[in-house]
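Selected chains from the complex are presented in situ; the others are not included.
Naming follows writing order (A and B), and every chain is counted from residue 1.
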């Protein structure tokens, strides 16, 4: 349902290589593709970043506006995360309102940011109960070659880190950078037969049985997880994936400076 | 997750506000075959949660372009009715429901022998009639029984429960106040025969050690729910004067642990 079909030949190829402990693109099982992070891509957004994981390419922008807080959090800014799988990025993406895949992507990215308490939302309160800053984080996928969760989380985190609150043009004092408390990083791995592969390409996702995304903070603590695909994971596999996420999370976090 | 709230939800004797111990399930009621029109159905209560599940199929897959020539597809729709929550919810799917429907569909794709029914759809409907935290787990538990009631061959029944963190303690099966003011939530579903995990999400804040404890607690509770599922089916078959195929007859209180 959520994944397109892969030719039998490609599948065989992936499986045969895996049997020898190899990946099609020569990476180690726990190795990310080349990562490029380009913050402040956009002049029109308060913050933005373009992130590439190999051929996967996402653009994330953050827009801010003044609004009213939720009743149960009268002194906190408001976070909103959206993802668009635009048809420019893949023959399997269709025009129209967000489908289950883009909704899941947005919600997983959102949980990573929200549950890690990345942003100090209380500092985004202008006047309790009345005025707070609202943050709209929009993820656009431009080129789709697998592992959108990690690309989108990395893009959103980089975009938020680059965000300047536009206080001045709203008559709310001087501009200031978004107050950041933590830096959540997600690491996704898939399980194919007995192998675990980090940062799967689209072809690897297509042959994978199960997927696990683990978002950790600087301390290696768990902040969000999402298991996906129809396969089952043993507790050992889960533990290995979590440990890998903790280790690689730190490496990626360093790239964000 | 509300985060590190100061609301005291567990007293000094380790007793929760509804009188349970930290590792205790809410009273669970499972009934199979409660609807006439559906091919299979079940009604489940987890404390104040009231959930109805129905299964239709295998039947012609609609829309056609979603047909898979090699197997059935499992399409789950999780829905909460308008008056199941405190503030009336406008009818129709919201983003949360779409995500939950997706991950439950994926879980069932694993356990149903979909290859038996190529080109068909097996449609699973979960309606939350009354919500009190943990509805996706109650819904999955119900849907699994409804699939069995519909006579659809499966690898195993699927019990599901959420584990959480409240007042810095790992607690089983969060109810509403615990969910609102808790520190972490970890919904789980397992295949009892293998102990593998087929649904897992997490949000909040858990150390790896806390996660290990939570996972262990959840897997144990799933086994108790599994016994109740089998019992419900046994009663259903007994009523139908059919052969009782339940392996371990069990009452409302689980036999194990």
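To be clear about the criterion, a contact is a pair of C-beta atoms (placed from the backbone, for glycine too) under 8 Å apart; a residue touches a chain by one contact, two chains touch by 3 or more.
Computed from a prediction, not measured in an experiment: that's the story for all the values here.
Whole-complex chain count, expressed with the shown labels: A x3, B x3.
Note that in this section only the chains that are shown with their structure count from here on.
Each chain gets one centre point, the mean of its Cα atoms, and the points for subunit A and subunit B are 27 Å apart.
Of all the residues in subunit A, the ones that touch subunit B in their complex are 1-2, 98, 100-101, 103-104, 106-107, 111, 114-117, 212, 220-235, 238-239, 242-243, 246.
Residues 1, 3, 66, 73, 75, 95-96, 98-99, 101-103, 105-107, 109-110, 186, 191, 194-208, 211-212, 215, 219 of subunit B are the ones touching subunit A in the complex.
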